[in-house]
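Note that one protein chain is taken out, while the other chains of the complex remain in position.
Chains here go by letter, A, B and C, matching the order in which they are written, and residues are numbered from 1 within each.
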Amino acid sequence: MNSSLVLLQLLNGLQLGMVLFLVAAGLTLVFGVMDFINLAHGVQYTLGAYLTAASTAYFANFGIGLIVGLASAAVLGYLLELLVFRVLTSRSHLEQVLGTFGVILIVTDAMKLIFGPAPISFSAPEALSGMVMLTPTLAYPLWRMLIILAGVGVALLLWLLVARTRIGMLVRAGSTDREIVDLMGVNIDRLFVLVFVFGALLAAFAGAMAGPLISVEPTMGDNIVILAFVVIVVGGIGSVRGAFFAAILIGVVDVLGRAFATTLLKSVIGASAATAAGPALASMLIYILMVLILMARPAGLFSASGAT
Amino acid sequence: MSDPVLELEHLQMHFGALHVTRDVSIEVRPGEVHALIGPNGAGKTTLISQISGQLQPHSGSVILAGENITQLSVAERARRGLSRVFQISNVIQSYSALANVVLAIIGTEDGVWWRWRPALSDTSLADRAMNALAQVGLADKAQSIASDLSYGERRALELAITLAQNPRLLLLDEPMAGVGREESGALTKLLASLKGRVSMLLIEHDMNAVFALADRLTVLIGGAVALTGPPAEIKASPLVRQAYLGEEIQAATGGAA
Amino acid sequence: MNDMNRAAVVNPALKQDLLTGFAVIGALFAALATAQIAGAPYLTSLIGRIAITSIAALSLSFLIGQAGLVSFGHAAPIGIGAYVALMLAAGGTTDLSIQLSAAFILAALIALITGPIALKTRGVTFIMLTLAFAQMFFYVASSLVSWGGDDGMALAQRSTLFGYQILRTDAMLAAFSIALLAVILLANTWMAHTRFGLVLKAMTENERRVAANGFEVNHFLLYAFVIAAGVAAVSGVLLANQANYVSPAYLNWHRSGELIVIVVLGGVGRLPGAVLASALVILFEEFLGHYTEYWKLGLGLTIVAIVLLRGRDLGAFFGVRNQGARP
Partner (left out) sequence: MRKTQISALMASTLLVSAFAASATVSAEPVKIGFVATLSGPSAPLGVHMRNGFQLALKELGGKLGGQPTEVVIVDDELKPDVAVTKVKGLLERDKVNVVAGVVFSNVMMAIAKPVFESETLLVSGNAGPSPLAGAGCSPFFFSASYQNDQNHEAMGAYAQAKGFKRVVLMTPNYQAGRDSLAGFKRYYKGEVVEEMLTPLGQLDFSAELAKLAASGADAVFTFMPGGMGVALVKQFSQSGLNKKMQFLSAFTVDETTLPATKDAAEGMISGAQWAPNLENAENKAFVAAYEKEFGAPPSLYASQGYDLAKLLDGAIKTTGGNVSDKAALRKAIAAAPFKSVRGAFKFNANGFPIQDFFVVKAVKRADGAFVTQMQEKIFSAQSDAYVAQCALK
């Protein structure tokens, strides 16, 4: 285990973290501002990947494909908000879980119906799919590096929006105290649409960026949304800053666990036992981490409301 | 006079740099109504929370009938006879008045576990509950759902809940708050009827009620005890008049003065 | 005190809840008998599945509806029960009295360890902590290489009771499952009206009041959490027998999610509603799945339509009242 391998794995963790952050940011805002549990947030990720892949194939250009794909994902997100989620915001959390679960079933099967059950072809543009030399001897995939940069860029943009604009102020106020926003005479529905569509767009962007790496298939959003929930709870519900740091933490711990758990265990409990227990332990790590963090800080690392 | 029901000994509490309770020592004697007054922000509700166990003081002790209960949970304090009426009406809204009181009685019993008979079919429970409801004048509303009761009736129900537990000490956190003029008169009368039987620690802004009920008063200013004494002494104190009472005292006692 | 104001000794609410419970159980037995007479063994196993799923859904419905705790890890005790059956059967211990108690006790003990940690929190954080613990058990089950690892393993033999092959046929399994469901449903209905039920239900609405009445809220919630886990493990033992197969998939978070959906669909706090919803989801999959591989699209549309259009649940639709001690 040399230092450059550890560095590479840290970058891999950071890259996974950025994808998680892009998905979790919208989730935490929608949850924080509207108190709305959206299990179907993962379908925005799936839609982003599919629509970008389809329009990239159609226009034979990744740039145009990305813009068209994200725009249509945002429109679909808006339609979902209009038709389903708007009604659900006034319902109990459990009804929201039920309704958005239904949406997952619908969108997943619709994607399967339209694009087929097989993973579809989606590659990064030729110019961006090579390696970038970090040092004369250390190379890293360019596309993964781009995901890291895009994630950091979005985080900065969000920080500016939340810290410096009127809408950002409303969002912050809304995530700590809904009534204040109501009192200020803000049309809360319009604020929600804005936050929701923006969140959907970020998740779609995550899907579009991850698409060329992983296989684009109908259930790709299922596991990512569970990880995104882990991220927002660890980070503190409603806190974008919390989502950012929690996403990096989860991403790095997950990758380091997969990379080194078995090897480290081998020196402790012997090779055959480690081969059996290592992969299980690696998969468990983020959940163990979540339990430990929430035992110490039940409201998460950066709780927006400050309350427990 | 026998030992005090409640003793607060040198309670201290702060939120960060904000000192909310400064070396507070108070005694409530058996059968007495002890009122706690003070301007907004004097730390009255914080103090009540430390007595009932929602908050932990940073130092000092809370002693109930000779037993140090500072480290006990809310529920354990309640089982030892410390009953609280909340500032904002706090009953189980979806339960009937009777079920609310039955719930309170169960809280004083042992063995929620092995009593498998339906709670609301237990006549001894129901009789005791009806008794408490009758004391507050709610006997004919026993089967009404709590959320259908008026605000004043809900306050009375809360009183019935606490009475049903045969408390050693009743903590009343602004029982008159939000209650209409007419109902507050009735509530005052109700509390007066309990005087001597139940020891009470009363926080209240309604000075009419305070002076009608209290045997002794403690004035809290800036988290510290400014003065403790009988109503006449408090009314007479220039310090209290200046610091806090002013016009409210005038209003309450003006007619008589 | 005049007698008019005394609570009736025969509690009318309890009576009605029990009658509804009997009606649902009766309907299941009637369906089973009809399937037997019509000579449709496959439908028999379907009814068995409905009964087993209902037991699992019931334990979660109790937790959500009567204790107000939404567990997103309820698949874990079910899976634990299934693995207990698998391991005991492999060792030759097939007696249900031992298997069911061992499953109940093991799942309850585990809940006794995880519960206090999860119960430090409420709401979504509680949901995620229960998920986290369930995921850990999922990965543990996946790493049990000698018990089939990720693939799972076939049950060595079906369970027995005092030496009798009581689960030998699917019809016997279904009948036994319905009988067990009946016991659990009626016990649960009864419990909702006891002192424990009265306290628990009050907690879902107002923890502060209940604590001020002298009840340790977290102790009560922990008892509920532990009991629900134990009952779920019982359904796991039956599930292992029904499928003759045990795999880590039983502990997957998808299963926990499906169970929440069944409970909410049936109506939170309506115990017979959980049985109705279990039947609906299983029948939906069976009959729609027979015609199209896109049956989940249909289920999704149905769920969204139910939520949006009526804003009510199946239990309400069938007139099942909310269980509990309210007069």
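Heads up, the rule we're going with is that a residue touches a chain if its C-beta (ideal position, glycine included) is under 8 Å from a C-beta of that chain, and two chains touch if they have at least 3 such contacts.
Keep in mind that this is a model prediction, so the values were computed, not measured.
Looking at the complex as a whole, the chain kept out of the display touches A, C.
In the complete assembly, the contact with the undisplayed chain comes from A:A139, out of A:A139, A:L160 or A:I269.
Contact with the chain not shown here comes from a single listed residue; of C:G115, C:G148 or C:G300, that residue is C:G148. Considering C:A89, C:L239 or C:V281, the position touching the chain not shown turns out to be C:L239 (whole complex). One chain is missing from the display, and on subunit A it is touched by residues 2, 4-5, 8-9, 12, 15-16, 112, 116-124, 129-131, 139, 141, 143-144, 210, 212-217, 219-220, 223, 255-256, 258-259, 262, 275, 278-280, 282-283.
Remark: the residues of subunit C touching the chain excluded from display are 16, 19-20, 23-24, 26-28, 30-31, 34-35, 38-43, 45-46, 49, 142-143, 145, 148-152, 154, 170, 239, 242-245, 247, 249-250, 272, 276, 279, 283, 286-287, 289, 293, 296, 318-321.
Definition applied: only the chains that are shown with their structure count from here on.
Chain centroids computed from C-alpha atoms place C closest to the centre of all protein C-alpha atoms shown.
With respect to subunit B, maximal separation of chain centres occurs for A (centres as means of Cα atoms). Centre-to-centre separation of subunit B and subunit C, using mean CA positions: 43 Å.
Our note on geometry: subunit A versus subunit B, Cα centroid distance of 50 Å, whole angstroms. Residue ranges on subunit C touching subunit A, taken from their complex, read 64, 70, 117, 120-121, 123-125, 128-129, 131-133, 135-136, 139-140, 142-143, 145, 253-254, 257, 260-261, 264-265, 268, 294, 296-297, 299-304, 307-308, 311. Within the complex formed with subunit C, the subunit B residues making contact are 52, 73-76, 78-79, 83-84, 86, 90-96, 98-99, 102-104, 106-109, 112-113, 115-123, 126-127, 130-131, 134, 139-140, 142-143, 145, 161, 165. Contact residues on subunit C toward subunit B in their complex (touch as defined above): 1, 5-11, 13-14, 190, 193-199, 202, 205-206, 208-217, 325-327.
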